[in-house]
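Below: one structure, written as structure tokens.
== chain A ==
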Amino acid sequence: MEWASWSDFWDMGGRGFFVWISYGVTAVAVLAEIVWLRRAASQSRSRLVRMQQWDSQEESNQ
Partner candidate 1 sequence: MNFYHYASPSTFYHLAGKVIPWAAWTAAILTVVGLYIGFFVAPTDFQQGEAYRIIFIHVPAAWMGMLIYLAMAFWGAIGLAFNARLPFLMMRALVPTGAMFTFVALWTGAAWGKPMWGAWWVWDARLTSTLILLFLYIGTVALWSAIDDVKRSDRAGALLTLIGVINVPIIYFSVIWWNTLHQGSTVSFTHAPKMATTMLQGMMIMTLAAWAYAIAVALVRVRRLILERERKTEWVNEILSEGS
Partner candidate 2 sequence: MGHFFWSVLLRDLTLAGRRRSDWLIAVFFFVMVSSLFPLGVGPEPELLKRIGPGVLWVAATLASLLSLSRLFEDDHRDGSLEQMVLSPASTVQLVLGKAAAHWLVYGIPLLLIAPVLGIQFNLPSDAIVVLVVSLLMGTPILSLLGAAGAALTLGLRGGVLLTLLILPLYIPALIFGAGAVDGVMAGTGAEAHLSLLGAFLLVSLLVAPWIAAASLRVSLE
């Protein structure tokens, strides 16, 4: 597939808007999922570590 120029590429034969909102929203959705994944993992991690510390404190208090 030969694109005459970059602007032709972005233009997508006049349908650039539709093509790029498709790819754009997909990219956003995927990135959002990955970001959410990492945040959830670190939040969960710190919460679990905290709970682990409470548990061990309780044990040493008994």
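As a selection rule, all candidates are chains of the complex that A comes from, given by their letters.
FYI, contacts are C-beta pairs under 8 Å (C-beta built on N, C-alpha and C of every residue); 3 or more make two chains touch, one makes a residue touch a chain; residues count from 1.
Note that this is a predicted model, so its numbers are computed, not measured.
Candidate 1 is the one that touches chain A in this complex, out of the options 1 or 2.
In the complex of the two chains, the chain A residues touching candidate 1 come out as 1, 3, 9, 12-15, 18-19, 21-23, 25-26, 29-30, 33-34, 36-37, 40-41, 44-45, 48-49, 51-52.
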